[in-house]
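Note sheet for the following structure.
A protein chain is absent from this complex, but the other protein chains hold their places.
Now for subunit A:
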Amino acid sequence: MWGGGKLGSSGGWFLRVLGPGGRNTKAVRPLISSVYVKNQLSWILQIKPGVFNEYRTMWFKSYRMTFSCLNRIKSFRYRWARLYSTSQTTVDSGEVKTFLALAHKWWDEQGIYAPLHSMNDLRVPFIRDNLLKTIPNHQPGKPLFGMKILDVGCGGGLLTEPLGRLGASVIGIDPVDENIKTAQCHKSFDPVLDKRIEYRVCSLEEIVEETAETFDAVVASEVVEHVIDLETFLQCCCQVLKPSGSLFITTINKTQLSYALGIVFSEQIAAIVPKGTHTWEKFVSPETLESILESNGLLVQTVVGMLYNPFSGYWHWSENTSLNYAAHAVKSGVQEHPMSAEFAFKGEAEELQANACTNPAVHEELKK
């Protein structure tokens, strides 16, 4: 089932066996080890069973790897790629294990999460500027005051805190309770953030019922490549959004380049990202994302690429979306029930009528 010893062809390379992708939380971990030696390459894999709080270790000794074998590996992986999930949750418990081991390292700005810290220079202005278009008069110093934002998969609160500092009321959710503990502890020292941010250990599905149509914005940054069921996830995102609310997603594209640079280079060679963080099969291309979003009533406004320079440690916007990219989508403004008092910003009655999406910003940027 897990494709233990499958070989592509006699001359083919056998890549690896992934640990259980978390199809259900009570899975027994099989002890799988597979050794295949061919020419100069030797891959040794071992997955320790039953050590749930430990970092899942995979050792690769890949010194010389050519792109031709990459292609063969990719085509092989593609076959058993789709993970079977019959559960209702979008949370991948394998991913939970990975992040559990690193829960205390979130706030070290020069540590392993440094690229995420530095990504804030792109994603915070991206979210802020797109939200400011919907606010007629914003307060200086607290530009996002009055906005309710949900940060799904907030981790240690790296993105939640800047949004809180900009004046928004933010709820951060994450399935890993150690992450929430770290985030909670970190914000407790700042009295201003303590009041503006709330953290909860849960998954998105668990709060859909109680928070339907309450958020002005939902942020799912570096999350969709870790969930099991993307369609359900995005559906839930849409459900918790107010009409004309914004959804912000940053994720990694599913291309050959993202495998080479995003997995092989970043994880295995340069150790920019901890090994095992990402699974290429779960990467989402912008086209797939757009089609799922549109089928859920979310209109995509912007898709823009992001590039990381590992030498300088800074991110840059780019035309090229084949590695990382950010997307902004807006929920269509058709509303089924009367507006509540929350929608009025500073006394301006920007009524969202049931028959049209009145947000001028959305009209400007409607895709062709």
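Here is the rule we use: a residue touches a chain if its C-beta (ideal position, glycine included) is under 8 Å from a C-beta of that chain, and two chains touch if they have at least 3 such contacts; residues count from 1.
Here, contacts and distances are computed from a predicted model.
Matching "AP complex subunit sigma", "Fructose-bisphosphate aldolase", "Ubiquinone biosynthesis monooxygenase COQ6, mitochondrial" or "Proteasome subunit beta" against the UniProt entry of the left-out chain gives the name "Ubiquinone biosynthesis monooxygenase COQ6, mitochondrial".
Of the candidate positions A:L131, A:M147 or A:L163, contact with the hidden chain is made by A:L163.
In the full complex, subunit A touches the omitted chain through residues 104, 106-111, 114, 117-118, 120-121, 124-125, 128, 139-143, 161-167, 182, 185-186, 188-192, 194, 271, 311, 313.
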